[in-house]
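With one protein chain held back, the other chains of the complex are shown just where they sit.
A, B and C label the chains in the order they appear, each numbered from 1.
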Amino acid sequence: MADDARAPLTILWFAWLRERTGTAEERLSPPADVATVGALVDWLTASSPRRAAALQTRNTVRCAVNQDFAGPDTPIRPGDEVAFFPPVTGG
Amino acid sequence: MADDARAPLTILWFAWLRERTGTAEERLSPPADVATVGALVDWLTASSPRRAAALQTRNTVRCAVNQDFAGPDTPIRPGDEVAFFPPVTGG
Amino acid sequence: MATVRVQTQDFDVGAEYRALTEGHSDIGGIGCFIGTVRANAVGPQLTALTLEHYPGMTERAISAIVTEAERRWTLLGCTVIHRVGSMRPGENIVLVLAASPHRQAALDATAFLIDWLKTKAPFWKQEAFADGTATWVDAREADDAAAARWQNS
Partner (left out) sequence: MATVRVQTQDFDVGAEYRALTEGHSDIGGIGCFIGTVRANAVGPQLTALTLEHYPGMTERAISAIVTEAERRWTLLGCTVIHRVGSMRPGENIVLVLAASPHRQAALDATAFLIDWLKTKAPFWKQEAFADGTATWVDAREADDAAAARWQNS
C-alpha cells in the first residue's frame, strides 16, 4: 500500500484469534524475505507463542490483505494491512 | 352439495367468461344425465350462443366444483356450485 | 398461526412483519415477497390494474397453499395478504411472509407460497390503459414452470 520500503505492516486480529493474541492491532516489520501471506504466517508463528496459538489451526484461519480476501501465495508489501480471522459467521 | 335431487346448479362465471355470458351467476337445472363437468360444458355450450362463446376455447377454461378445482370427469350433483374461469393470474 | 387475508385496502409491510414476529425468539429468519403493480414500458400507459377473485374459494385455496407450505417446511408463522379491486402502478398487490427457525426454509417457503399463489388461487388481473382499452392478463408459462418446480418435493 505504501511506497516506503521500511513501512511496517499493520496486523489485525479478529474474533478468537484476537483473544489468543491478546491484541486487536499491531505494527510489525518482518524481514524483507517475508513476501507472501504464507511466509508471514510462518514468521508470526515463530515470533511469539500467543501468535502461534492464534495461527495454529491454519485450515480455519482466513486472511485479508488490504481488505481483500487473500491466500497463502498473496504477496505482502511494506505498509500493507494484513488481517487474520476465523471463517466468517455473519448474516 | 344439496340432497334435493331437483336443486338447481349455481353456475358462476369469472373474468372474460363473465363478460361473454353477460352474467356472473345463474341457477340452472340441466337434465339428470348431465353428471360430469364435461357433460355440463357440452350442455351449456348447446344452451346459448353466449355461453358457447364463453366456453369455446376449452383448453383455456378452468372449472371448480364446490370451490375445488375440477376436471372434465369431476361429478356434478344437484345443488352444486360450478364455476368457470380463465387460467388464474394473481400474485 | 397463519394469517390469510383478501382485502381491497393496502397493507403495511412493517406492521405485518411486527405482527408475525413480535414476542417470538424462536425465529431465525423471515422471508418476504411483495408483488407490486408495474407500469408498462411500451404502448398506451397502464392506468389501473383490477384484481377479480372468487370469494370463498380464494380464502380456501390460499389456506390450502399455506397448509402445504407448513407441511413442507418448519414454519413458526406465515402471512399471506392479497388485494382485490382496482390498483394504480406502484401500488402493492400481494404480501407473503414466512418465519422459520432456519433461513433456507424461510426463503424456500416464501418462494413456494408466491409461486403457488400465482397458479393455484382464483385471481384474475385486468389492465386498463390510457387509451380507454382494457385487457385481461394472460397466464404466463413461466409462472406454471415456477409452480411446477415444487411438485416433486
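Following the convention adopted for this analysis, a contact is a pair of C-beta atoms (placed from the backbone, for glycine too) under 8 Å apart; a residue touches a chain by one contact, two chains touch by 3 or more.
Given the structure is predicted, the values throughout are model-derived calculations rather than measurements.
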item	value
Displayed partners of the chain not shown (whole complex)	A, C
Chain not shown: contacting residue from C:6, C:37, C:121 or C:139	C:37
Contact partner of the left-out chain, one of C:2, C:57, C:75 or C:114	C:114
Positions on subunit A contacted by the hidden chain, ascending	12, 14-16, 64, 67-69, 83, 85-91
For subunit C, the residues touching the chain missing from this view	12-15, 17, 21, 23-39, 41, 89-90, 101, 103-104, 106-107, 110-111, 114, 118, 142, 146
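Please note the rule applied: only the chains that are shown with their structure count from here on.
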item	value
Gap in Å, rounded to a whole number, between the CA centres of subunit C and subunit B	27
Inter-chain centre distance, subunit A versus subunit B - centres from mean C-alpha coordinates, in Å	74
Averaged-CA centre spacing for the pair subunit C and subunit A, given as whole angstrom	49
Where subunit B touches two or more other chains, by residue	none
Junction residues of subunit C - those touching two or more other chains	none
